[in-house]
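First, the structure itself, so that you have it in front of you.
The complex is shown incomplete by one protein chain, all other protein chains being positioned as in the whole.
Chain lettering (A and B) follows the sequence in which the chains are written, and residue indices restart at 1 in each chain.
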Amino acid sequence: MGQLRLSEIAAEVGCEWDGDEDPLISGAAGLTEAGSGDITFVADKKLLCHLSRTRAAAVVVHPDVDSPVPVLRTEDPYGVFARILARFAVPREHIFPPGIHPTALIDSSAILGRDLAVGPYAIIGPGARIGDGCALGAHVVVGPDVVMGQRCTLYPLAMVRERCILGNSVVLHSGAIIGTDGFGYLPAGDHLTKIPQIGIVELADQVEVGANSCIDRATTGKTYIGEGTKIDNLVQVGHNVTIGRNSAISAQTGISGSCRLGDEVTCGGQVGIADHVKIADGVKIAAKTGVFKDAQAGQTLFWYPAFEMRESFKMVATLRRLPEMMERLRKIEKQLGDRAEDDEESPC
Amino acid sequence: MGQLRLSEIAAEVGCEWDGDEDPLISGAAGLTEAGSGDITFVADKKLLCHLSRTRAAAVVVHPDVDSPVPVLRTEDPYGVFARILARFAVPREHIFPPGIHPTALIDSSAILGRDLAVGPYAIIGPGARIGDGCALGAHVVVGPDVVMGQRCTLYPLAMVRERCILGNSVVLHSGAIIGTDGFGYLPAGDHLTKIPQIGIVELADQVEVGANSCIDRATTGKTYIGEGTKIDNLVQVGHNVTIGRNSAISAQTGISGSCRLGDEVTCGGQVGIADHVKIADGVKIAAKTGVFKDAQAGQTLFWYPAFEMRESFKMVATLRRLPEMMERLRKIEKQLGDRAEDDEESPC
Partner (left out) sequence: MGQLRLSEIAAEVGCEWDGDEDPLISGAAGLTEAGSGDITFVADKKLLCHLSRTRAAAVVVHPDVDSPVPVLRTEDPYGVFARILARFAVPREHIFPPGIHPTALIDSSAILGRDLAVGPYAIIGPGARIGDGCALGAHVVVGPDVVMGQRCTLYPLAMVRERCILGNSVVLHSGAIIGTDGFGYLPAGDHLTKIPQIGIVELADQVEVGANSCIDRATTGKTYIGEGTKIDNLVQVGHNVTIGRNSAISAQTGISGSCRLGDEVTCGGQVGIADHVKIADGVKIAAKTGVFKDAQAGQTLFWYPAFEMRESFKMVATLRRLPEMMERLRKIEKQLGDRAEDDEESPC
């Protein structure tokens, strides 16, 4: 927030700047939407054509780019722009005012670090331990015996159930539910008997969990999300799942019980992974793919059911020609004096 | 609520009524479930056969229908019935008692309109502006600097994050999260650096957002939902998406970042749309369809990946005959003295 000279921003992010003047920057925006006072960026050379018409006050560009407005020059325009964005974000203290709101209910047996922000009607249960610098928004519920590292951020209405563990700098968005029961039942005659879910969830350092996502506690042991892994909104992570480091799981993906995902796995939106499946490091899974089998390092999966993307692309391409293939088959059969009968059927 | 004579209902909705008596109506229900005192309707002529057995006190029908019970006559039986339903709904004031509950926490810098209903433990942040006649249920959280028009309805546990804008008569159902961070990261060595999401969400007049749905704030600029668009439960709308007017997005649909949907677009449930895709006005997308490419006006899409429905129906119909086609192909090859070897493979 506030305003800075381009030269000040350049100093902060460690880039050179250039221009006829040193403009005052009051915001940041995309290239076509930027107004006066905004800084913008061009990372993709195909978009340079828009640069002549920009109303931005300044632009972050590659070193060799000519610009009608003052520039910051860098080999990584989007990365530098992202750092500038942070400069213009609403400060954390504005969203999470420092101190403990008088309506927050903190059990006397909880152990609190320093420099906390605990919002109105937030609840911290017995035996919980909250590290220094954590921010808990309004209506956040931290259950009994939860352990939380330093500088975690829990947006309003997030929930952590009993005994779960959060590392340092974990972020939970609103409505995220950590440690809800895994879905485990045993058939017992004509009904289903619940299998008690006595394990926990552990989120390592720098894990981020999106709004309204659910991470189930383990039946026994723990569901584990590795350091730096980012989880989008409305994602389901089943009991006893393990995910490695720096993976990225897009919205509405579902990971069934006991799956093991490696490091730097990427899932598009609405991916589904069946239970007990192992996904190796670095595997990429396209949006909406349904994975029923283990995936090896180097694989990119697509379709339902999932195949290596090269293969599924070919299958789908040929699929479009199926009605034509059928026609050609008929023609050959006719030529050979074979059958003819044929009724089209409805697809579903 | 309460009871009315059929003649009174007729006057309210501007229809003619007819019957041997003027029954007292105390509720509204479907044709086969209606009991004594209920009004029901028949819009579909195929269902007229049930009319002889109805226990309803009265029925809304097309002008030419014969009925054993008193009738309201109209060219639009379901439309008129829907208006009658409103007459028997629990009044808004019963769910959202007028006035500001003493436990609601309203920042002194917030600006409140008249005739508000603010429920227990609701929170209105600094700088927020709430229009006349808005109803905020229990535990609703309105973040700093949110602007809300007139007569909005936020059900309990809904959340609007800082700086977002709601038009008039916007409805947010319980657990809806407006303005949570977009899912944006940059690879930086082996880890992911968060791209600050400094934009907002704007919901235009008459937008309705279902329970536990998430609408992400823009990276910069705004995520925008146009006037009259209706969003069902558990829907994900990514950052910088724009949706036009009067579109209807069914449950569990996911719309990825930077998509642009036009006016009167219809999405069935569990639809997925990849990022940056453009969907023209009036496009219809069948349930569970996965859209990876732009769609033009007039299109109806189906399947994963999406094709024009006529084409995908044909493909799926032929698909069922694939094993048979394979058999016929083998037969021809045999006839021509060709190959034979063949091993069935498992599907996944």
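We adopt the following convention: a residue touches a chain if its C-beta (ideal position, glycine included) is under 8 Å from a C-beta of that chain, and two chains touch if they have at least 3 such contacts.
Please read all numbers here as calculations on a predicted model, not as lab measurements.
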Residue of B:7, B:26 or B:246 in touch with the missing chain, whole complex considered: B:246
Sole contact to the chain not displayed, among B:162, B:208 or B:275: B:208
Touch residues of subunit B, complete complex, unshown partner: 27-30, 33, 78-79, 82, 85-86, 88-90, 94-95, 103, 120-121, 137-139, 155-157, 173-175, 206, 208, 210-212, 228, 230, 232-234, 245-246, 248, 250-252, 264, 268-270, 287-288, 292-293, 303-306, 316, 319-320, 322-323, 325-326, 329, 332-333, 336, 338-339, 344-348
Hidden partner chain, residues of subunit A it touches: 105, 121, 123, 139, 141, 143-144, 157, 159, 161-163, 175, 177, 180-181, 183, 185-186, 188, 190-198, 212, 214, 216, 219-221, 234, 236, 238, 240, 252, 254, 256, 270, 272, 274, 290, 292, 304-305, 307, 311-322, 325, 328-329, 331-332, 335, 347-348
